[in-house]
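Here you go, one structure.
The complex appears here without one of its protein chains, the remainder shown in place.
Moving on, here comes chain A:
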Amino acid sequence: MLKRKVITEFRRHNRSSRWNADAHLRAHERSANVEDDAIMRVDTCQLAANNPIEDFYSAAKCLSSRAFLFGVFDGHGGQQCSRHISTNLYPYLCASVLKKHEVVDYPSDQRLEWLFSSSDGHLPNAFKGRETQHIAEYHKQFKKNANAYTGTVREALKLAFETCDKDLAENALPSAKGVIDRHAAMVAASGSCCTLAHIRSRHLHVANLGDAAAVLGVVNPNGSVTARQLSRAHCVDNADEVHRIRIAHPASESQTVLRGGRLLGELFPLRAFGDVRYKWPLDLQKVVLEPLGHPPPQHLFTPPYLSTSPEVFYHKLTPNDRFLVLATDGLWEWLDPDTVVRLVHDHTLGTITQQPYVPKSGTSLRQVREQLKDRARGEQKTKKPIDENCATHIIRHALGGVSGGATKQYERLIDILQVPPGRARNYRDDITVIVIHFNETFLDGHEDDEE
C-alpha cells in the first residue's frame, strides 16, 4: 500500500517537474504566421538568466519598402540600452529606405508596422518627442544625401546604425540648462550587441554588431542540411577585428587596448551600441557619467575604442534556403551552428533527432533487423517533437542535450532550470532565438532581377 503510494507520488512529482520545466521553457515563446513574400512563419523563444533579462528581440515591417526586419539584442551592463535599441533602431531603418526600393513614400513616422517585440515601446512622452524629431531629421538628411539615397542597402544599414547610436549618445548629453536626463544616461552607459536581418523579397541582409549570430539552413539536393553562417562574431577570436582595433590606436597602447581577451580589459564584444564609456572622451565622462556611478575605464587614451558600424552580409535567398536562425551568444555557447540547423530541419520534418542505433549485447542479427524495422515504424508514429515552437525546441536541446533520450534530457533541463534568474547568470547567459521559416514556393517561383 505504502509502496504504491510512493510510486504514485514519485510519478506525480516526476510529471509535475517535467510540466514545470516545459512551462518554464515555453513561458516566453511566440509564434507568428506571416505568410508574406519570402517569409512563412516566425518562431521565437527566450529564456532569462539575468534578472531582469537583458536580451530583447523585435520584428517589424517597413511599409515603405516592404522589407521585414528581425533583430535580437543582447544587452550588457544593464538592460536599458538593449531595450532602447530594440524599439528605437527600427524607425531609423525605415527612414533609410533606398530610392529604388521605395514602394510607397510614407512620412517617416508612418512607415513602421510592428509585428512583435519583447519590450514595450512606451517611452516617457518627453523622450518620445525628441526621438521623433531625431528621426524626421535623419530622414530628411538621408533623402538629401544623394550618395546614401541611391546607394546600397549595406550602406543604408550602416548609416542607420551609426545615426541611431549617435542620437542615443546625444540624448545623454546635458541639456542647454545643464540638466542630465538620468534615463538617457543609463541607456548610453549600458551597451547592446545586435544581429539584424533585413529581408526584402528574396534579398537577405544581415547586419551584425557584437557576438550574436545569424545562421542560414540550406538543404542539399540529397536532403541533408548544412549551416551557412551569415555573421561573424566581433570578439577577440576574430583576427580581423583584433587587427582593426590594433591599427586604429597608437602602438603605445598595444598592451592595454586588448587585455585578457577584452576591450580595455573590460568589454567582451568589440562592437556595440551604447557603451559610451568606451566612446566618449575622458572629460565628458567625468561630467556626465561619473556622478551617476559609472567611472571611466582605465587606459582610456584615444577614444572611441568601440565601433557601431555593423558588418553586413548579403545573401540572395534560393529555394534551398529553408530557414534563418538569429540567436544571441547565450545559445551559441551551448550548440554549434550545424547542430542548430539539424535540429530545426528535423523539427520541421517532424522527426525526432535520434541517436544512432546500437544493438544490445546478445542480440542476433535477425533480431537486429527486427529492431531496426520497429525503430523505423516508431519513427513514423511518435515523430512529433515535444515542442510546437521551433525556437523552444532549440533551447530545450541546448540546455538538455541532444543525446540520451527524453528522460535524460528532462533530468538535465530540470537541473539547470531550477536555478532562479539572476543567479542563473553564473551557469548560462540569457538566450534569445528567432527562427524565420522561408516560403519555399515563393523563393522557387518569384524571380526579380534587381540588385
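In this text, a contact is a pair of C-beta atoms (placed from the backbone, for glycine too) under 8 Å apart; a residue touches a chain by one contact, two chains touch by 3 or more; residues count from 1.
In this section, contacts and distances are computed from a predicted model.
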Its UniProt record identifies the chain omitted here, from "Histidine-containing phosphotransfer protein", "Interferon alpha/beta receptor 1", "Transcription factor bHLH49-like" or "DAO domain-containing protein", as "DAO domain-containing protein"
Just one of A:52, A:107, A:359 or A:420 touches the chain that is missing; which is it? A:359
Just one of A:32, A:349, A:372 or A:406 touches the chain that is missing; which is it? A:372
Footprint of the hidden chain on chain A, which residues? 356-359, 361-369, 372, 375-376
